[in-house]
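Encoded as structure tokens, here's the structure I'll be asking about.
Now for subunit A:
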Amino acid sequence: AQVVELSGGGTAAGSQYRNGAKLAINEINAAGGIMGKKIESIEMDTQSQPAIAKAMTVKAIDEKVTAIFGPVFSGSILVSQTESQKANIPNFTGGEASNVTAQGNPYIFRSSFNQSMGMPKVANYMATDLKAKSVVVAYVNNDFGKGGRDAIVKELGARNIKVAGDISTDPGQVDMSSAVLRIKQANADALFAYLNEEESARLLKELRKQGYDKPMVGETTLMGAKVIELAGTAANGVRGHVGLTADAPAFKDFSAKYEKEFKAKPDHNGIKGYFSAYMLKAAIEKAKSTDGKAIAAAMKNSCFKVKDNPGILLDVCFDDKGDIDRESFLVEVKNGKQEVTAMLPMINKH
Partner candidate 1 sequence: MSILSVRDIKKIYGAIQAVGGVSFDVEPGEILGVIGPNGSGKTTLFNSILGQIKPDAGKVEFEGKDISGGSPLELSRLGVGRTFQNLQVFGKLSLRDNLILAAQEHTGTFWGRMFASPDNGFADRAQEMLDLFRLNHVADLPAGSLSYGQQKLVDIAMAFMPKPRLVLLDEPCAGVNPSLVDGLRELLVELNKKQGGSFIVIEHNMDFIMKLCHRVVCMVEGKVLAVGKPEEIQGNRAVLEAYLGN
Partner candidate 2 sequence: MPKKSSGALIEFDKVVAGYTHLTVLNEMTLDARKGEITLLIGPNGAGKSTVLKTLFGMLTPRSGEVRFNGEVINGRTPRQLLAEGMAFVPQGRNLFGSLSVLHNLELGGLHLPKALLRERIAEVMELFPRLKQRTDSRAASLSGGEQKQLEVGRALLVKPEVILIDEPSIGLAPIIVQDVMKLLRKLADSGKSVLMVEQNVRTALKYSDRALALEMGRLAVDKPAAELLDDPNLNRLFLGGHANK
Partner candidate 3 sequence: MKKTTLLSTQHLALLTLALLAMCFAPALLKTYGLYLLTLWLVYVIAAMGLNLTVGYAGLKSLCHAGFMGVGAYTVAIMMKAGISFWIASPMAIVICFALGLVIGFPALRVQLHYLGFATLGFNLLLVLFFRNEEWLTGGTFGIQNIKRPDFFGVSLESNTSFYFLVLAITVIFGVLLALLLRSPWGRAFAALRDNPIRAESTGVNITAYTLMSFAIGAAYAGIAGALFAPLVNFIEPAPFGISNSLLFLMMVVIGGSGRFYGPVLGAAIALLLPEYLRFLKDWYLAVFGFTAVAMMIWLPGGLLSMKEAWQLSQAKRAAGQKQIAEVAAAATAKGATA
């Protein structure tokens, strides 16, 4: 089952995730299913509310599903994963907040980096490539942004980079002028921005308007396709680290299929959904069982290769907590396109 945000605050992310997974499931079914069986999938909207997420999760469990995809929002995952844990059902999530896998739940698996794993890469980049001595951090005041902010501040500290400013913005904030003003006043060597796509676009536009000229660094959500579409030329020059990007060569095919199917560009959430479905397939095939315990066991502490499972797009490894590791990218936006400037290897050698 897919328990995702299809209405409320997380709609955009949830819809992408759902679409990605749907695409993968259709492909898998068209190719004969998993171990000869077609996948049935139910979609459930959490309305971006944990209470409903919980209802949907128990509903999915009542219907004896093999695995649960989602939710994307960290708060909702926290609720739904306790339920899926009780029922021994593997639960794939798109959330990045660190605490998701800190609960010691053997059935939770990420489809994207834990913030505490992605941020070191960004911090390294700022320290070595940009040689920044001070950084101003702008983040969106929700669990996603706050978690990222906490992680990066820690990493920057570890590298002796000064946090010259710590600026929060509201989810859905429209007017970024005061935030940009504060960014300028911080007078740091670089800006690290960690906001959702829409707000990122607005921030970039306002930065451009007020003539900000320092390096602008971010994570996935600062330079996704959507941001570039919304911010236009204002996105040029943005760079940073992404775990998943539709513009990397490995995702080109997927991108094209997604665009054809849904008339919209996929973002990292779309990839996560797509990946999750194929990951489940790989795990079931490895476990040779649809039993939740067996699937989970097949994934813990093990790696999967693209050459065996083309759908997972990149080689991945899971650790014992369900955190994911895989290659990632350094990118820069040039002429309205995201360009990959470097591939970063997995953090741990598996």
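Here, a contact is a pair of C-beta atoms (placed from the backbone, for glycine too) under 8 Å apart; a residue touches a chain by one contact, two chains touch by 3 or more; residues count from 1.
The candidate set was assembled so that all candidates are chains of the complex that A comes from, given by their letters.
Please read all numbers here as calculations on a predicted model, not as lab measurements.
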*Only one of these touches subunit A in the complex, so go through 1, 2 or 3 and give me its number.*
3
*Can you list the subunit A residues touching candidate 3 in their complex?*
6-9, 43-45, 47-51, 54-55, 58-59, 61-62, 74-75, 78-79, 82, 97, 99, 103, 141-143, 146-147
